[in-house]
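For this depiction, one protein chain was excluded, whereas all remaining protein chains were kept in their positions.
Order as written gives the chain letters A, B and C; numbering starts at 1 within each chain.
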Amino acid sequence: MIKKTGVPLLLEMSSPGRRGYRFPELDVPPVSVEELIPQEYLRESPAELPEVSEVEVVRHYTQLSRLNHGVDVGFYPLGSCTMKYNPRVNEDVAALPGFTAIHPYQPEETVQGALELMYNLGNYLADISGLHAATLQPAAGAHGELTGLMLIRAYHEANGEGHRNEIIIPDSAHGTNPASSAMVGYKVVEVPSDERGGVDVEALKGLVGPNTAGLMLTNPNTLGLFDENICTIAELVHDAGGLLYYDGANANAILGIVRPGDMGFDIVHYNLHKTFSTPHGGGGPGAGPVVVTEELASFLPWPIVEEREGVYSLVKPEHSIGRVKSFYGNFSVLVKAYAYIRSHGSEGLREVSETAVLHANYLMRNLQDVYFLPYNRACKHEFVLSGKWQKEHGVRTLDIAKRLLDYGVHAPTIYFPLNVEEAIMIEPTETETKETLDEFIAAMRQIAEEAESNPGNLRTAPHFTPVGRLDEARAARHLILTWKK
Amino acid sequence: MIKKTGVPLLLEMSSPGRRGYRFPELDVPPVSVEELIPQEYLRESPAELPEVSEVEVVRHYTQLSRLNHGVDVGFYPLGSCTMKYNPRVNEDVAALPGFTAIHPYQPEETVQGALELMYNLGNYLADISGLHAATLQPAAGAHGELTGLMLIRAYHEANGEGHRNEIIIPDSAHGTNPASSAMVGYKVVEVPSDERGGVDVEALKGLVGPNTAGLMLTNPNTLGLFDENICTIAELVHDAGGLLYYDGANANAILGIVRPGDMGFDIVHYNLHKTFSTPHGGGGPGAGPVVVTEELASFLPWPIVEEREGVYSLVKPEHSIGRVKSFYGNFSVLVKAYAYIRSHGSEGLREVSETAVLHANYLMRNLQDVYFLPYNRACKHEFVLSGKWQKEHGVRTLDIAKRLLDYGVHAPTIYFPLNVEEAIMIEPTETETKETLDEFIAAMRQIAEEAESNPGNLRTAPHFTPVGRLDEARAARHLILTWKK
Amino acid sequence: MRYIPTTESERKEMLESIGVDSVAELFDDIPPQMILNNPLPLPDPLSEAELVRHMEQLAEKNVNLKEIVSFMGAGSYDHLIPSIVKHITGRGEFLTAYTPYQAEISQGVLQSIFEYQSLIAEITGMEAANASMYDGATALAEAALMACNATRRELVILPDTLHPEWREVVQLYLENQDVEIQYVPYRSETGTMDHDVLQDMDLDRAACVVVQQPNFFGLLEDAQSAGDLIHDKGGLFIMAVDPISLGLLKSPGEIGADIAVGDGQSLGNTMSFGGPSVGFFAARGAKLIRRMPGRIVGETVDENGKRGYVLTLQTREQHIRREKATSNICSNQALNALAASIYLSVIGKEGFRDAAYQCLQKTNYLKTRMMEIDGLSLPFSAPFFREFVVEGDIDWEEVNLRLLEHGFLGGLPLNRFGYEKYALFAVTEARTKEEMDNFVQVLRGLI
Partner (left out) sequence: MRYIPTTESERKEMLESIGVDSVAELFDDIPPQMILNNPLPLPDPLSEAELVRHMEQLAEKNVNLKEIVSFMGAGSYDHLIPSIVKHITGRGEFLTAYTPYQAEISQGVLQSIFEYQSLIAEITGMEAANASMYDGATALAEAALMACNATRRELVILPDTLHPEWREVVQLYLENQDVEIQYVPYRSETGTMDHDVLQDMDLDRAACVVVQQPNFFGLLEDAQSAGDLIHDKGGLFIMAVDPISLGLLKSPGEIGADIAVGDGQSLGNTMSFGGPSVGFFAARGAKLIRRMPGRIVGETVDENGKRGYVLTLQTREQHIRREKATSNICSNQALNALAASIYLSVIGKEGFRDAAYQCLQKTNYLKTRMMEIDGLSLPFSAPFFREFVVEGDIDWEEVNLRLLEHGFLGGLPLNRFGYEKYALFAVTEARTKEEMDNFVQVLRGLI
């Protein structure tokens, strides 16, 4: 297109008096507003919303969508995010009026299907994790963490150990782990990684103690590596009186293969929008159910679903910490995850993980000669490369990522985990074809080659996207956060 | 993107053994196929359909769609096609299981809603046209024409005038008019246009006669001009014993303003996919209902819907010509057109036409100084310019059209009607905003300017589309119509 | 609800720019006595919410086949449709595009048609296919006309076992072009075309012989022999095929047909009370291909050598050739063709066979179970695929109304086509054993 300005904002398209959607005409005898509401409570000037027609709205968002990448558009190897295919049929079933047009306070007799689904989903997740009971209330992974940490705190307090105020977190951990800990008033104690990429067990020994409330871990961790010392780690923490929290963001590697409960974890959250394939919607909604041991079950947020003789009802666990969200969680997301699990069954889920791991290793082994591989061992569902060889040519990992966009591929996660220099974190997922993996390998290799032959071209990439590289510094300096006339 | 090859064909993405959708497992005891079907009836080699996964199919078509323009993407001033906004809610209601999951041979008791809808739609169309009875069976405009011409033939034969074998058609007519006439065995007699763009009445006088079966006309015609002599024309044809057929492709100009029946027409077809806003789907499905006078009603294709005391049933008109299609027409399309009419009501439809005409005149008056306007009078819903001034600079209408694509706008219809040199036929419709019209004016003016200043740039346009100008001659010479391994 | 963005003040601005005082002036050239002075007698306009409510109420006056279990076929079938079909066809760029006249911004639609043509050619075993026809019946009519034009003969031979509605459509098309039709009766034992009669017909005058496979009764015709008979006499052989059956049955190409047509509803399209569906049309040999009706997409390259697709062979079409065009068809059933492509692609090679296989097995199962009921029999001996005729001395229409009360839509009573004691039962892969067992039990109680 010739237009240089991009898509205008809807607010810039307003024409006074133009209308899109109209409500039905009012069919009750109107009363003057001032008779019902005191004048001083009434808005002085109307909100300046767009005045646009329906076709303008449709076109606007159609055009915007065409500027955007998504799993439906192409490969999305964003590490730690498990951007697998989101089966479309799950959208259909989640959109059934029996699931969307129900009110959270309807009499329980009238929502038995919804409760049954939640009850079973909780049990499936408990089975998958090897733990006991679940809450489906948390809205996302970080929200699950927060919930789990509140459970840890409540548990220790109930045991008269309210003084425990430290959460141990590896240096490779996701930012939400320490941030969630802080939101529960915990002090974050960082444990370094060892040379195999796992928790440094010796260091850990020096960190656990009477103030240890718990340890947060993903396993496989954010390097995509399985921590082989997990038994020892669990023992150390448990022996010190702490609890083990499993950040389930990486669960796509281990479904049906190994269960967090069997590794010694007491609390697990799952990102349904990762492992269980509910779409991420440009940032959400997700769901972060939390599963716990029998010991912790009575502390779960309420309500949870109970079943008696085929009748489902909402109940409050005896020592419930309260609520982390209104109502029962992101129910529509739960519906999709339930459908996903029902589509796969046990064998299917295992195949998911086996294939995800196979794909990741395939990529890793075909890239390790051109990108530095900091931990050279079999990875799980993802792996981390380093752009440090390329850095020698003046090319940063950011440049590599931006150049990938020119190939119609989303970039991997970059600069995370923090303990790898110029990190490039790649997660192919099980739903990609070998052809796509091979194309990605070819692209990554071409870019490595280009880093040597023509580094300037990388530094100014991307070249074929709707906009060029954007000035982030300027955005933060001159804050423009809303449309101004 | 770096890829130069475009989107591969799905057939090129096959991998042996890969599966997308799976049917449920067979749940009846299987019998060997050869026991049920003689070996010699069985396929020798399986059809080589793609072996691809669901995500590949979704991505493939998502990517393809992103290469395509549509009303949802931008302005579509394609003359004669009435590319107005297609209200999304009509898709919702047409997708209700009560409309999609019904079998055409269900007992009538179980499809009263469908029959009621068809009955009412037929009546609405009769009311809108000022005629008497409708068939909803034809699948498109051309199919409506065919039906109408068959009715003309049946009518004359029933009156012992089977010798009438000529259909008079203006030189400006759409190609389907003569083509449909030929399909009914009629000889096409072309009548020229006069200097005001209408039928040359004097010429017509010389053409009507005892062999005249009828005359086909659009009014406003394909120049977007209302034929002021319609009374005289109707009289001439009727006096000669012929019937008048109204090609309703241009009905968007006259809804609620003037009715074909009042102009003297005996038969009308409507393009529901134009005037009544059912989307065109990349080429179809449409629907081309035909409405006729009381005199012709008994010849209509069967079945038609009849109502008695609130009960609807399918019946056969006494002298029905038979069927032009299996079942009852493109029912889902009918549902959308019905919904469109119900959304608008009489006033709304009138506003549609008034606005469509206003928009067309606005464009015409703001372009006539830079493009030659062959007929300088108020137009109706569309108008025809000529690129002959630009031709002097070596720029053809095709080049102008291709350059428009660079503006994110679909090109107008070009080289039609045939009686205008280098024709550019523009139909803005009522659903476009003034801003869009103004942008289009600006683009057309810029292109006119460019035709003088930089004609070469037009001849090689478009420059910003997914592919450049395509070699049509080569396509016709080296026929490649299917994928070959 | 209106979809008109133009505000009062914009209206005024535009009128001013045009140089007229009112919109009415723009209609001054219409003879005043014709101008409508009253509103059209249409119901009052509805807001979106009211419209939806109204349409839901209308829809609920129909009994839909998600509520009941159907065994009705006869040209419209309750097959499974993968979820993604509607998601893809619902994308605005496909839904709201016109025929792809401007190739450079229509590669999505053009390539999808090219793929559709490829898939249809592949399942039918033909060399080329067009972009679609209105439905199977009109596709067959056009095929017969094409055969007449190609052979310059004016006789078409149709089987009595052709779907009665298709027969009516073909007849109407042909009669209007003054083409003669002769009908081949079926043998009452087998239910299939009587080749002894066919053999003695005016084959050397015939432009073509048509076979429908499976035929209206669901039975398999000996297409090979029919084809050989007409080929021997220099005419063309046209097969009207059910696309699902091609997962198992010999393709028209393998049999040697010259033209293959059919209805693609069963390929990912809802029944929708009979439409829209899609007619497919395939042929072989350059001579026939260049005479095909309708749009055709061809592969080519752009100025940079990049592969692309365009509408091709347009000189056959009405907008160029006018009364000499090979057909008058303009708009076709593109979106339904797209659905068929998506369907065929996502079920894929194995799924295509499996669909046919399951239809066959389940149909056979229902047949076997129904034959356990006293008073029912099979009138025909030929093998069948997804449908079969049951004979019984019963009022089938009455039985069907009773079945409805039990949540079943029974087979189609064939009395509407003049076969008094017959009903035609169809079983697709969507039916389950449990549904069939329940059906048989209920039916037994009613007979």
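For the reader, a short list of remarks on this structure follows.
Please note the rule applied: a contact is a pair of C-beta atoms (placed from the backbone, for glycine too) under 8 Å apart; a residue touches a chain by one contact, two chains touch by 3 or more.
Model, not experiment: these values are computed from the prediction.
In the complete complex, the hidden chain is touched by one of A:S313, A:T355 or A:N419, namely A:T355.
Per the touch definition above, the residue from A:V291, A:V333 or A:I400 contacting the chain not shown is A:V333.
The chain not displayed touches subunit C at residues 48-49, 52, 56, 66, 80, 82-83, 87, 90-92, 430. Taking the whole complex into account, subunit B touches the unshown chain at residues 15-18, 21-25, 52-56, 58, 62, 87-89, 91-92.
One rule holds in what follows: only the chains that are shown with their structure count from here on.
In terms of the stated touch criterion, the partners common to subunit B and subunit C are A, listed by label. One inter-chain figure worth recording: subunit B and subunit C are separated by 19 Å, centre to centre, where each centre is the mean of the chain's CA atoms.
Computed from the mean C-alpha positions, the centre of subunit A lies at a distance of 46 Å from the centre of subunit C. Residue numbers of subunit C whose C-beta contacts span two or more other chains: 1, 3-5, 10, 48, 82, 84, 87, 92-93.
Those residues of subunit B in touch with two or more other chains are numbered 18, 54, 58, 62, 66, 71-73, 85, 87, 431-434.
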